[in-house]
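The structure under discussion is supplied below as structure tokens; questions concerning it will follow.
Here the complex is missing one protein chain, while the rest keep their positions.
Our next item is subunit A:
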Amino acid sequence: MIIGAGPAGISAAKTLAAAGERPVVIDENVYPGGQIFRRPPAAFARNETQLYGFDASRARRLKSTFEAIAPSIEYRAETLVWSVEDRRLHVSTAGILKCMPFSRILLATGAMDRVIPINGWTAPGVFSLGAAQIALKAQATFIGKRVVFIGTGPLLYLVAYQYAKAGADVAAVLDSSKPFSKITALPALLADISNFSRGLFYVSQLRLRGVKIQTAIAPVEIVAGDRGVSSIRYEQSGQQGQSDCDAVAIGYGLRSETQLADLLGLSFQFDRRQRQWLPVTDGAGRTSVPHVYIAGDGASVRGSEVAEWEGELAALSLLEDMGRGSQKRASVLRRRIDSLSPFRRALDEHVFPFPHHFAEAIRDETIVCRCEGITAGQIRETVATTGEADINRIKAFSRLGMGRCQGRVCGAAACELIAATARTDISATGRLRGQAPLKPIPLSILAGDRR
């Protein structure tokens, strides 16, 4: 059983199929490809080059890989995993529930945006970077006419560039980091020259198109009225700045989707660089639970190329545990993955560090948990009055993370806020416990009622 049909999931499926297995691939999306190679509906005729730029050839290759293995695998599109119990997966497809037994499972669940709330982020017209990209890739539309991109990370420049290239008016790119400023990071960045030069290309293309790029900024607020977003205010070396816009895409890097890993009982450890709890692995996709394997951004955010190699590596580990692995290929993959880790470390630590100190500056009236309407002030007060710093206790006392997003959107920033308020290390806030259903599911579907 493979969960996720992004680069990691597809390459794992290919590896297993090549070994004569018939994996079941569970995918929430309509088409395989994951977030990075998300496809529009067939009616929207846009080719790979338009959709994926530099990644077009990889997208084509992954697509043809998938087509080639399609007869040898069982692909379940638009299928949501809502629970797992021991070796039974509970899924929902088009409103029908099914229980699927498995003997081994490989998680390729990917990642999602990491957001730090600011005043106005809940206004109509504000999207996460990932959502802005989905609008473009899957719906061939923009989130607004004049868009500001704010946050940090490779995706910030990529999506801004994709918007600009597709004809959107990109009002500004506001980066909390000061990328490319650390000479010390340069050797590590050159370890992945192609990715590094892509980054430079996006920046130069944006500049060529006259897009304002501001670095080392701190967001102040998104100004929004009855008709939605009108501008965003920020600070830069003590100066106030403002960009007029009608939409904002916001994202400070990515965080791994680990809810399923949690439900499967995997051991976790705190990753200082990514500032989140990640499943413990042996470096080859094995986890602390013998029949569970993991690959890609869901194990640790390292990008789609590494995800692809990790998918294959985890599948090889799985095969080896069944008594039929190829160690030679596995060591090639491990070397490749290792060779890129200095690049990733440089990105995380020097180029696009996660600005966790922003959480400290969130204003008391800013909503952190939008599902339940819990403000930063309420969270601070809960920490102060209860003396608690554990995210699950704060959740229990304040309703933080109890709503529809189940803490996926607000959890990361809330942990930072709690840690800052309680003056404790971020790792001491713990992690939100995973609970079924992994994503909200209507009562009628749970009841098997097909109305």
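Here, a contact is a pair of C-beta atoms (placed from the backbone, for glycine too) under 8 Å apart; a residue touches a chain by one contact, two chains touch by 3 or more; residues count from 1.
Heads up, the rule we're going with is that contacts and distances are computed from a predicted model.
Per the UniProt record, the chain missing from the shown structure is "FAD dependent oxidoreductase protein", taken from the list "FAD dependent oxidoreductase protein", "Phosphate transport system permease protein", "CRISPR-associated endoribonuclease Cas2" or "Peptidoglycan glycosyltransferase".
In the complete complex, the residue from A:Ser11, A:Thr65, A:Ser83 or A:Ser128 that touches the missing chain is A:Ser83.
Touching the chain that is not shown, out of A:Ala42, A:Ala94 or A:Leu443: A:Leu443 (per the contact rule at the top). Across A:Arg87, A:Lys178 or A:Arg399, the single residue that touches the chain missing here is A:Arg399. Although one chain is not displayed, subunit A still touches it through residues 82-83, 85, 88, 90, 97, 99, 371-372, 386, 390, 393, 396-397, 399, 402-404, 406, 435-437, 440-444, 446-449, 451.
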